[in-house]
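A short write-up of the structure that comes next.
One protein chain is absent from this view; the other protein chains keep their places.
The letters A and B name the chains in turn, as written, and every chain counts its residues from 1.
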Amino acid sequence: MKPVLFRYARPQNLADAVGLLAAADHDVKILAGGQSLVPMLNLRLVRPAVLIDLNGVPGLDHITPGPSGGLSIGALVRHAALAGSAAVIERAPLLAEAARHIGHPAIRHRGTLGGSLAHADPAAELPAALIAFGAELVLHGPRGARSIRAPEFFRGLMTTALAPDEILIEIHVPPQGPGWGFAEVVRRAGDFALAGVVALLGRPRGSSGDCESARLVGFGVGDRPVRFAGAEEILTSPGGDTSAGVARAASAAAEACDPPGDVHASADYRRHLAAVLSEKAVRQALTRLDAARPA
Amino acid sequence: MSEPAGGARWVGTALPLKEDVRLVAGRGRYIDDLGQSGQLHAAFLRSPHAHARIVSVDTRAAAALPGVAAVLTGAEAARLSGPIRPLIPTTAVVLDYCLAVDRVRYVGEPLAAVAAVDRATAEDALEQIRVEYDPLPAVVDPEEALQPGAPLLYPELGTNVVWHDTLTYGDIDGAMARAHGVLRERFTIQRYASTPLETFGAIAAYDPGLDAFEFWTNDQRPGLTISILAASLGVPQSRIRLSCPDIGGGFGNKRRPAYLLICALLARAAGRPVKWIEDRIENLTALMHACNGVMDVELAYKADGTLLALAVRDVADEGKNLVTPSQHNLIKLGNIANGYRIPAIRYEAWSVLTTKCPSGANRGIGKPFMCFAIERAMALLARRLGLDPAELRLRNYVTADEMPYTTPPGAQYDSGDYPATLRRALECFDYAGWRAEQIRARREGRLLGIGIATSIEPAGTNLASYELLTGRRTVSGSAEAAMVRMEPDGHVRVAVGDPSSGQGYETVIAQIVADELGLTPGVVTVARGFDSATTPWLYLSGNYSNKFSVTDVGAIVGAARRVADKLRRLAAHRMEIDPGDLELRDGAVVVRGVPDRRVAFADLARTAYADVLGLPPGEEPGLEARHVHQNPLAAPVDAHRRVRSQLVFSNAAHCCLVEVHPRTGVVTLLKYLVAHDCGREMNPLIVEGMVHGSTVHGIGAALLEEFRYDRQGQLLTSTFLDYLKPTATDVPAIEVERLEHPSPFTPLGAKGVGEGGAIPGPAAVANAVEDALAPFGVTIRSLPITPERVWRWMRPGATSVASAGGR
Partner (left out) sequence: MIAPAERLSIRLTVNGRVIEREVAARRSLADFLREDLGLTGTHVGCEHGVCGACTVLVDGESARSCLLFAVQLDGATVTTIEGLTPPEGLSPLQQAFCAAHAMQCGFCTPGMIVVSTELLQMNPSPSPEAIREALGGNLCMCTGYVNIVRAVAQAAAALRGGAGETS
């Protein structure tokens, strides 16, 4: 299958990229990693008149540790770079873990963080991780730059807050604690998940008591990542981190989602997985929290 | 069998493959690597509807697009070519052309074609073709399709049932009545396909001066295809040349004369060669699927588990296939008893049309489903009787001293020790050890399961079996042709009418000829692929049904021996010695026991080709021989409708160990062992590779692969994103144990190995998962076994249910 005829440009700076985007009055698509876009181009599911290749724009592929423990990550950072970056592994290991689960090495060499976020596949790992982090996304358009928090960025099925003339350029991840968990079910390693859950739990420094913070986000269980607020409340309540509490939180997570059904899994099964994987991710996070406590 | 002249030095050795050397360097030449000067590229417009009348087709805008050289509609194809003849005789005779004319009958059916400067432009042009459709109701379920009142694909036939017949062998009713019990079960199988990594493709060229066509293609059945092309194009076969380059996997899938016809018509219209390479969507949507279907099985048994009778009611969903209908049914009948002694057998079959992708030959053709049904039934019977599943099988196998054994429908099992194969598998797998481990694991809440499945694996197809479909014989037998030529320099060239698609023919044939002529394989060159102008071939020629060992080998050996005999005669004349005292060794004819008295082949070849006056009187110049081998087991259908539809039988036993995640239903294959017996292994490297690969096909069908349609006949799984193939992380290392019981009926004692594990694999995996889920009382009746289906089976209160597979 071959794509429709399109015109291609490879701007050498961000201003030109934004200018090209604004100037295109037909369908225009931004090419980053291409691992999701090009199959759709080849299948003629996407039919742009203009393709803007962002890979020539400098400064979009940095991983910059923040002063207080967070990270600033350029949108063109490849999944392989995320997975292998010492700074990411140290400061946001959930992100590295999520990136490791994407496809296969050849996909990870090209696929980008920004591309995955802009594509907003509901079964993708990275959007859920960013929502769990409380990350901020920086969008750049003709009117300059603006920030938007991750949950507001994902609007619906493969729909984001990106305006037609905006480019996602940077992601800011706040400092993270050690209590993280990641669990997904796939048909084959590297496939899109049938369902998955990321968990971030925090306790007051040095304590072994109740969790003071919990972020539990499911992917593949809705038209966008689903924050399991009810489950989070249970986890941060007294006894939330006991077996019973975790099980109740898992049930709450399942009840909180309205998953899609498709050839790979029904809504019921995905809802069931939301519970199972919530429990698994939460237990991982608790284990890591315990391990990180000073002796 | 008489010994080859050179002794058996090469056949049987695990010689690394010659063709691997070029393939590993990317130097294979596949159809998409070939090109003709000035060629155009074709694309096909395909129906978006499962069933619709074609009201009008307007190609004017498409034809006017710059870069477009020719456009073809169904109506034009019907004027310019004849209908496609069925390859398997059928009473359902319709007029079907290479493009749909007034009706489309499956999503993806081609109805128009464009030839342009490149594929992208051709696809642009397709978008300019305006088609008006009048949608008709789809029919996607085969049991619905055979009911009166179902939407008909061909109203002129009055039915969607292409074949319905009942074949009865022995006293079925009596056996059922006498039985201690009858196990009744219904099984379904999903649509899936072997999907070779290289898609189908062809280049067609027309020479107006000669009024002749030339084709390059990876079609696996050149003998059949040439005959269809000639008939449809209205030219004699002698003005069609067809050649095959390297083929990137076939498994029976690559056969669609209609596609070559379309390219031929475009080439003639455009005055330039036309190349068409199927893309993956086209391949998954429209090339072919193995039949899905429903099978009702009744297995009558004595109290000790001895089988008395088997009655099968089999509905095979052929999609829109009137070119090779009923193929799956016939093959199932020919293998229905698996390895068991079953005195009475009844087989009631339907071949039903539905508005889906045409069925076709797939690895195993119908036997995976047949084996699934029988081996699942055996597992259930063992459970019912409280017998170990291995023990039940051992009680019922045809034994080695009963060989050759003829089943009630007429299949003759030539040799093999089925109990020994199973025992070897169980021992090497450490069946007892894993049973103990299973009990330990259950206490920890882990669900381990062990599955056993055994099967026969036939080789060769006797086309006389087609007479069962129509009552008349039009084609029959099982044969192949080969040519062996010693060149003037003493090197040898071989060609056989069977194009390899990864079976290592260039190496194993060289081994065979090397033994026959006392040479090394290094000086024997086997022609790549097929070329109808130079390769000897018959209508029956091609790559199908594991036939290599039963026909190709005979043709090759026969031709090689004629050359060997001639070499001895020439040397006898030269050395004035009796040919009986001569042997062929190390590239020369040598006096037996007197190694100094020898004449090199090259020397004799020079005489034969150039210095012909030096030949013995009456001897023809040249050193070339052709031979056609007809396997003597092929015989007509007898008065009781019994026939040897397949000729010799390998056998195998599969044991696998799975773990089922108790909460997600995910199935992990932990261990997989195959004990197999394919008779004499001509090259153990090739054989073992076949066992690995075919077994993974079986695993794919068991756990991953399914072509799913909705009620409107739309295919929901048309890319590799949705149609899931096994990867290296999905399958364990397949362990292989070998036994060897040569066939008394093939030239070298070899049997078939190409379909192998594709046959019992699905049953083995299903039996293992069911075993793992024993605490839940699950009965598995369909495939694939997805995590969701497992989860549903494990839910409290879930009674054993048949899944929704088989649509």
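Definition applied: a contact is a pair of C-beta atoms (placed from the backbone, for glycine too) under 8 Å apart; a residue touches a chain by one contact, two chains touch by 3 or more.
Owing to the predicted nature of the structure, the values given are computational and were not obtained by experimental measurement.
In terms of the touch definition stated at the top, the absent chain reaches A, B within the entire complex. In the complete assembly, the contact with the undisplayed chain comes from B:280, out of B:9, B:85 or B:280.
The omitted chain makes contact with just one of the residues A:106, A:157 or A:292: A:106. Residues of chain A that touch the chain left out of view are 1-11, 16, 19-20, 24, 31, 34-35, 38-39, 41-43, 50-53, 55, 80, 103-107, 109-110, 188-190. Residues 16-17, 19-30, 32-33, 120, 194-199, 246-251, 279-280, 501-504, 685-686, 688-690, 692-697, 719-721, 725, 727-729, 731, 733-734 of chain B touch the missing chain (whole complex, contact as defined above).
Just so it is clear, only the chains that are shown with their structure count from here on.
Centre-to-centre spacing of chain A and chain B amounts to 45 Å, using the average Cα coordinate of each chain.
Those residues of chain A that touch chain B in the complex are listed here as 1-5, 39, 43-44, 185, 187-192, 194, 263-266, 269, 272-273, 276.
Across the interface of their complex, chain A is touched by residues 119-120, 123-124, 279-281, 663-664, 666, 704, 708, 716-717, 719, 721-722, 724, 726-727, 729-730, 786-788, 791-792 of chain B.
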